[in-house]
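One structure is given here, and the rest of the page talks about it.
Missing here: one protein chain of the complex. Every other protein chain is in place.
Each chain gets a letter, A, B and C, in the order it is written, and its residues are counted from 1.
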Amino acid sequence: MKLELRKIQIKDVVFGEKMEVNGGVLSINKDQLVAKLMEDHRVKEIKVDLAKPGEKTRIIPVKDCIEPRVKIEGEGKGFPGVTGKMVPLGDGKVNVLDGAAVVTIGDIVGFQEGVVDMWGEGAKWTPFSKTFNIVVDIIPVEGLEPHVHEETVRLAGLKAAEVIGEAGRYAEPTKVEVFEMGNHAEESAKYPHLPKVLYVEMLISQGLLHDGYIYGVNSQKILPTLIHPNEELDGAVISGNCVAACDKITTYQHQNNSAILDLYAEHGKTINFLGVILTPELTTLEGKFRTCDYTAKLCTMMGADGVIVSEEGYGNPDSDLLMICKRLEKNGIKTVLITDECSGWDGMSQPLADTTKEAVAVVSAGNVSHVVTLEPADKVIGSAKAISTLAGGWDGSLSEDGSIKCELNAVIGATSEIGYHNCTVKLY
Amino acid sequence: MVKEIERYGIPIVHMSTITTISQAVGANRIVPTIAIPHPVGNPSIAGPGEEALRRDLVERAVKSLGTPVEDITIFD
Amino acid sequence: MSYRIVTNNPSVRENFQDSKLIFIDGSYEDVLIKVRDLVHSGVELIDSPLGASIRMLLSPYRSILVGTERQAMNMDQILLIEQSILNYRTLTQRRKSEPQHANDYAVVDKELLKASIQAYEDMNCQTHSKFTGGEFLETRA
Partner (left out) sequence: MSNPFKVLYYVNQFFGQVGGEEKAGIEPFYKEEKIGPAAGFEALLEGEGTVIGTLVCGDNYFNEHNKEAFAFIMDTIKAAKPDLVVTGPAFNAGRYGMACGEIAAKVTEELGIPTLTGMYAENPGLDTCVSKVIVVSTPDSAAGMRTALPTMAKIARKLAKGEELGAPEEEGYIPQGRRLTVFSDKRGSKRAVEMLLARLNNQAFETELPMPQFDRVDPALAIKDLSKATIALVTSGGIVPFGNPDRIQSASAQKWGKYDISAAAALKGGYFTIHGGYDPVYANETPDRVAPLDVMKTLEKEGVIGKVYDYFYTTTGTGTSVGNALTFGKEIGAELKAAGVDGVILTST
């Protein structure tokens, strides 16, 4: 498989007559975008706004982030199995609006957090303060069933990314990244002495606002499955608007999965990267056994020497993470885990909901209970009500000058468990 | 508690229903017991049967204190 | 294939038969404690006691699937529920309740429950779970 990600660096974003990229400036025809999204009869109203790095702008409550792209060569329009006809992904040429992101907002349920601050203290904690954000507020017609509401928001975001991605169709890339990998026999023949490495990406798969999708298939319904890294980089995996703001994997982070990219960078040099196993995090204990056993079996079958496992969420998935680790280590496979922790405001509590002695190599992406103070914003895109939710978590969290104390928990992507961000934990 | 007492060099036996917990808290001598609400009894056989059962368990515990061990040992 | 739902969610009570319900007129923690008592008496724990996101740990409502029959006590499940209660307390000690969102939490809890029931029924097996996840920390004794 060979995938070319042709990065068009976006330096600014404006509303204009056309959908185009000119000299790094992304111009968006708002009416055209709104009209396209309003084709879904479940959508009552669409509002579009822009948020740029450094502006004193707060976006809340963020549902998903998606990278706008267009495929200029090869199969696959939009997100196959979801917004487009089903075709296999991972081959071809894709123009990527690098540095731009579609950010969807809207109340699916009132308690959802998910803040992105574009400046100051808040900006440090989210990777989406560095992107030029096209914020799409999706207001559906009244009386939708919650699953339908969620789906409406999800599809609108994906379509928005597709429509905006078209702007880059004829733009010249500033850099081209090529991802090419043959089948296992070929790669192993090429790199006979390099250790074989797999990446296990766990996905929350538990129901409303706790789901992920692979080619449109709800991950609740699958056994752990092997996927080519190019497929994920090409948009095969999308997020289901999970309520876990800090440690969910947004669609953007699937498209740019940092664990995949960092493993790819070592492929053929220090490792032989075999691929990605997508593993659902289920609710039932029996289900957890099934998926964890199956994941370990796939890794063993593939002959992996080393595995990186990333989690999504906190709580019961900690058990899956550690059960997988235990099984892999027992099979002699060296395992590194990426997770985040919940060690309390003072950092003195037990970090994970479970523990196993086999977990000897763990990367921590931060403490979700770490408290940060967000300054008052000049402009809020989204819902003031959501800010009160953010601020209303505990007594005294909203101070007189309007600054808010909140846990990292509420900040989009702060403690990304695919290791997308730079947070970590140090013992003091 | 088990470990802290044993640190004084006094042998201690943990009589507990959940032996995995006993191991986790660092007990070296463990006697598995009947049930959480009545570790050394069984109301369903109240009377001489229950007394014999309790005696059996306690004797096992006492004997464990007289038995040299090197690692976690379950006396069942 | 039978289960019961330990819940304090009024919306779940309205949507399921009484025979399936163990309704708790109390808090999330009261639900966990009821589940703990059941597991100690040998009832199978079908669901993992805690949710998968911090947000839903702050929900006032929780619904958990358990088995219907008393079987041999399962130590690993006991450890899991005991540890879950301790974790729950740590996680929520600083939090205020959010009555304004009670209905939304009720909806999501109910939907997650439905997904869990579906998953349980899909499994179509009657084996007794032998949860041997991690070695849970325990503060007892």
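Here is the rule we use: contacts are C-beta pairs under 8 Å (C-beta built on N, C-alpha and C of every residue); 3 or more make two chains touch, one makes a residue touch a chain.
All of these numbers come straight from a predicted model, not from anything done at the bench.
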Omitted-chain contact residue, chosen from A:22, A:183, A:270 or A:399: A:270
Selected residue (touches chain absent from view) among A:129, A:152, A:316 or A:367: A:367
Sites on chain A contacted by the missing partner chain, in the whole complex: 124, 195, 197, 258-259, 261-263, 265-266, 270-271, 305-308, 310, 334, 336, 338-339, 341, 343, 346-348, 350-352, 355-357, 359-367, 370, 408, 415-428
Touch residues of chain B, complete complex, unshown partner: 1-17, 21-22, 24, 26-29, 33, 36-41, 43, 46, 50-51, 54-55, 57-59, 61-63, 65-71, 73
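The definition used in the following text is that only the chains that are shown with their structure count from here on.
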Distance from chain C to chain B - Cα centre to Cα centre, in angstrom: 31
Mean-CA-position distance for chain C and chain A (Å): 28
Chain centre separation in whole Å, for chain B relative to chain A (CA means): 50
Where chain C touches two or more other chains at once, by residue number: 135-137
Multi-chain contact sites of chain B, meaning residues that touch two or more partners: none
Touching residues (chain side chain C, partner chain B) in the complex: 40, 73, 75-76, 78-79, 135-138, 140-141
Residue numbers on chain B that touch chain C, as the complex places them: 1-2, 14, 16-22, 24-25, 27, 35-36
Chain A contact footprint on chain C (complex, rising order): 45-58, 65, 77, 80, 83-84, 87, 90-91, 94-96, 98, 100-101, 104-105, 107-108, 111-116, 119-120, 123, 125, 127, 129-131, 133-137
